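Excluded from the complex is one protein chain; the other protein chains are retained at their positions.
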Amino acid sequence: MTEQTQETREGTDVSLSASQGSTEKSSYIKFLIWGIVVAMIVAVFLPAPFFANNLSFLFYMMLWLTMATSFNFVAGMAGYMPFGYVAFYGVGAYATGVLYKTFGLPIPVALAGAAVAGIVIGLLVAPTLRLKGVYFGIVSLALAMAMKLVISLMPSEITGGSLGLILSAANDPVAAYYAMFIVLMGALAAGTWLTMSRLGTALRAIRDDSEAAEVVGVNVVATRLKAWIMATMFPALVGGVEAWYTNAIDLDSSFNLLVTAKSIVYAMAGGLGFLVGPIIGASALYGIDQLIWRHFPTLNLLILGVVIIALMLLLPRGIVGAFAQRFSRFRRFIP
Amino acid sequence: QEKIKIGMTISSSGNFALASQSGVRGVEIWVDEVNANGGLDVNGEKRLVELVKRDDRSDKQMVARVYEDLIANEDVDLLMAPFGSTLTAAAATVTERLDKFMVIWSAASDALYSQGFKNIVSATQMPVSRMPSAGLEAAAALGGKKVAIVNVDEPFPAGLADGAEAIAEQHGMEVVLKEDYPKGTKDFSLLLQKARAAGADVFFPTSYEGDLISMVRQMRQMNVNFPFSFMVYASTPQFIEIGDDAQYIYSHTNFHPTINWEVDAGLDREGFLAAYEKLFPDVSYEPDFQTVLAYGAGVIAGEIIENAESLDAADLKKAAMELSDKLTVLAGPYAIDETGKQLKMPFPVVQLQPGKGLVTVWPKEVAVAEPIYPIPGWDQRD
Amino acid sequence: MLKVENLVKKFGGVTALDGISLTLPDRSILGVLGMNGSGKTTMLNCINGLYDATSGKITLDGVNLIGKAPHAVFSEGVGRTFQVPRIFPQMSLLENLSVALLNKGMSNAEIAEVSAYWLKKVELYRLRHNYAEELSGGQQKLLELARIMVANPKLVLLDEPFAGVNPSLALLLINIIREMPQEVGCSVLLVSHDLTSVYELSDNILVMHEGHVLAEGNAEAIQKNPDVIEAYLGA
Amino acid sequence: MNELLLQGLVNGIVVGLIYALIGVSLNVIFGVLRVVNFAHGEFIVLGAYGAYFAQAWLGLSPLLAMPLIFIVFGLMGYGLYFVLVKRLARSNDPEHASLLVMFGLSLVLGALMLLAFEADARSLNFTLDPPFLMFGNIILPTTKLLGLAVAVVVTGALAFFLYRTLPGKALRAIIMNRDAIQIVGVDLNHLSALTFGLGLGLAGITGILVSMIFPSFSPFIGQDYTLIGFIVIVLGGLGHPIGAVAGGILFGLAEQTAMVFFSGTVAMLLGFVLLIAVILIRPAGLFGVQNSR
Partner (left out) sequence: MHGVELSMENISVAYNGDITVLKDVALRAKPGEVTGIIGPNGAGKSTVLKTIFGLLSTKSGTISMGSRDITSLKAFQRALEGVSFVPQNRSAFAGLSVYDNLLLGCWPFRKDKARIDRAIEGIFERFPILKEKRSSLAGSMSGGQQRFLEIARALVTEPKVILLDEPTAMIAPKISKDIYALTRDLADQGATIILVDQNVRQCATISDRLYILELGRNKAEGSREDFATDGQLKEMVAEWMNYKIDV
């Protein structure tokens, strides 16, 4: 009789048949798809400086791919939604600028400093990780504002005051481009590791039900902290490289809320929790943003807003999430 | 005939939207005027001018991208800068790298001109460190002793405040309060009271319009009076529109019926106003000093192009240097140093007086009315 | 051996546990009955560290459990299930099990092996790649049980394992629980309102009432105890 | 200095109550409906523009415009609920989904206001006479007193509505259990839409008051108000109007008294530090129920 119930389950369950006879196949296919995606990214961005005369488009595309991917580390994999994500970006930009301009260190060292700064700030604010949901988000937003104020209170000999820092001596867009490429690769590698490793398993368990995870032996606080640190390091690096690329650092653009907003929107548009989600989301929306900006220069924010609303209402789980829901038998193949 | 393409960005939104949009109207007037006259005379041939406008949303990242796009994909010949020092700095790194000439109309930060940029010229905007001089000179002459300087923590206002502090001390006044406040501050009543408590008789806030409007209104709400209040943007139509509370505030401008320079390039005041009326009949505001700065920058750009051997950045810069001290446009006399920094273009002081409207009160050479000093207290007005 | 001494837990003014003591010898099953709200779930929460006990002692084989975080209690060999199953819905069954093995220093092959063993045991092996949210409520209870069993626990706390489970699955559960002390070598603390199975499975039964122990004894004694009939079983 | 400090304290309470008012209307939408209304500030600014044009075109004084704006915004909210919010309940993370939709809306509203009203800062040409009252050496602007009165009345009325009336209780019950509220026969969508309308109506009124007290407004300042609203709510605790008042006053007091001794920048920083400190000590806010989530 027990057998019979099992049989009957099979009938109702659409996704069941797909799993038959595919012991380890699913994770293999998953790897394969992810490998192809990464290979495509490399193929597009690696040789570009030799062909494209419009580097900025690709540079900022990589920037958003990185931001969205690392945002996914906290939002998709650990279930946090830091509205103040821009804080790390801004701190990274300033760390780079100050180390380079004020302390005269070479750019690579300054960038390493930015990563460290991001991590240090991440550790400092780690106590807020015990807040939940929107509370966490808003407090992190307040932290970003506070961070901006702290920098503005620092002596202007160090931070350049309200004008900010101009790094024109470091101007080398192609080098900055490849630096961003390396950061992107790092983020993708970190994402791969977070998804495929045991840490990733623990994170997803926490996201699904943190208390249950704790009860089966997952040290929730320590695990979250690891993901958090990774998620704070990349925006700091991105901020630093961007500062290098534009050679201009100032408070307003370094701590512009649109940076967080776009990271969230791009990541969510693709689908949080999937590795490819932020990639697809960022490429698609960044592309749309560019088109809008080119063709409707005065309407761009309006249209961007409409696109976001439409996306959330029609595809609340993002592009990949919607696919996974609609074709649930394939979702185990989606990296 | 191939057009001369000039690229620039406008801020459709963000902090700089208002000023940026005021400015672009000036550039458009110039383009219209040039094209109506058959174009610019470049090495003997008349070429029309095309303005390629893009949006930067007041966003520095965007500026870098757009300027690159303008140069790489739109193939512009030279560029007008975006509004403000921050955006201009971002644009300059691109134009320098891609070796294009850029005419600046509204970037006043002193630091911008000490970065070693070779191909930039501030056609009409004097550096921020010198900007408060006329106002504080007037204050000192009228008997001001103690100055309270407050500024929003933004590059331009902060630069003005620093400049003001130095200039006030030069004129023997004591700076009793110098304080900044962050953007987004909504309530200024305590700040005003602090200034009053410090015993200031000269109130010198440097901020953008919105904050200044709030300050004036709250000065009245809190019954705060200063014998001399100087507000950078109090001369704009938008500020004057707020009504009676705007009376008596000192400000400065380079564009006013009573300021008439001997213009030797481009339109004079009447011509400019007529052109503005014709081109922008629907815009609710009259041209302000940003419009005039940008217009003047356009005119000077035109002169530079016509006098240059080619449209290469180096040639244009050479021509710009050669024209230094030889031109006077609507905004005033033009003179630059080799960093591209503007040396002239002074700003006379104006005051909004009951019955007379905005009148020039300082320096004496261009003054048409006596300054009303001290400013009557709120309870002494009717 | 689990030893609970004089356990007290207060929520603000409410005293949920009012001095509970019990001992659970190795390889035995202790059934816990008690009126709704008598503190059964609260006691489990205190044992596995989800709640901080207000006072009292809890030791497992002499090791103190009070003040330890749930994940540390789990490392001491205490597994538990929830009254309403709490699985990881967006993870496959295999992954669900692997979460419990992350810190056991096992190789992937070893993990795969134990996981397969337990999934077969709860008859969910064929669904091993499915997402847990696709399981029926009863199957989720089985999965939850398997998830703690893979870690080879010394003590298993089960909260209402049969509630809402259809008869056939319940039978499967009963059989698994019955074999656990012998086969796995663990002891079981079984909280349930399902009298038949508690009577059948338990070596010893505890009846709780308003935060204290009302009665203790074997199935027969409990069934006859007038206090228990009055407070719990009903006439 | 002492006088300044006293003025700072008074100012803190008054400004705090205005902050509270911003929080109260947001709390109806965020605390009660759990819609993370990131466009709240834009609606507030829109309310200010409403009063501006009511004055310019209809000659209505901002005070008289209040009921009109309340009704217009209420209707708009009722309609918007069905367009934007209703579908969100079905998403697997409605709170964050609503955050994004409302963020999109804030972009749209900001852009539309820019198109319609241009980028200039405006200000209501309205003054109450006398413009201020003196209490000893303490000056209180009349407009602020008015704002204070409205804040108190609105908060009181709302608290009464939510905690003492049946529809108010039904409203609070929505987030406790969406299915169950239908089980007792409540038209969930109608009630939610009314609530959304109420929240926006209050936002509209808040916009008028705020623009009388913080005089200038432009299409871009909505974000500032949104942030203030959220800070106030998080400080005070989700859902309860009194919580918003406590949060607002606390935030206002911290900011204004700090301003007496330090610069505005430091004062604002201290405000944020206070928020973070309070939240770390009481994660659900001052008035929040600790296990509310």
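Should a chain be cited, it is by its letter among A, B, C and D, assigned in written order, with residues numbered from 1 in that chain.
Just so it is clear, a contact is a pair of C-beta atoms (placed from the backbone, for glycine too) under 8 Å apart; a residue touches a chain by one contact, two chains touch by 3 or more.
Please read all numbers here as calculations on a predicted model, not as lab measurements.
Considering the full assembly, C:Thr196 is the residue among C:Asn6, C:Asn108, C:Thr196 or C:Asn218 that touches the omitted chain. Checked against the full complex, the candidates C:Ser75, C:Asn103, C:Ser136 or C:Asn152 give a single residue touching the omitted chain, namely C:Ser136. Screening D:Leu114, D:Val186 or D:Ala244 against the full complex identifies D:Val186 as the residue touching the chain left out.
Mapped onto subunit C, the interface with the missing chain covers residues 14, 34-38, 83-84, 136-139, 160, 162-171, 174, 193-196, 231-234.
In the full complex, subunit D touches the omitted chain through residues 166, 169-170, 172-173, 176-177, 179-188, 289, 292.
FYI, only the chains that are shown with their structure count from here on.
Taking the mean of the C-alpha atoms as each chain's centre, subunit A and subunit C sit 40 Å apart. Annotation for subunit B: residues 12-13, 15, 153, 180, 182 touch two or more other chains. Contact with two or more other chains is made by no residue of subunit C.
Of all residues in subunit D, those touching subunit B in their complex are 1, 3-4, 7-8, 11, 15, 110-111, 114, 118-123, 125, 127, 131-132, 139, 141-144, 210, 213-221, 224, 227, 256, 259-260, 263-265, 268. Across the complex, subunit B meets subunit D through its residues 12-15, 17-18, 21, 153, 179-182, 184-187, 189-191, 193-194, 197, 208-211, 213-214, 217-218, 220-223, 238, 242-243, 284-285, 378.
Subunit A contributes residues 81, 127-128, 130-135, 137-139, 141-143, 145-146, 149-150, 152-153, 257, 261, 264-265, 268, 298-299, 301-302, 304-309, 312-313, 316-317 to its touches with subunit D in the complex.
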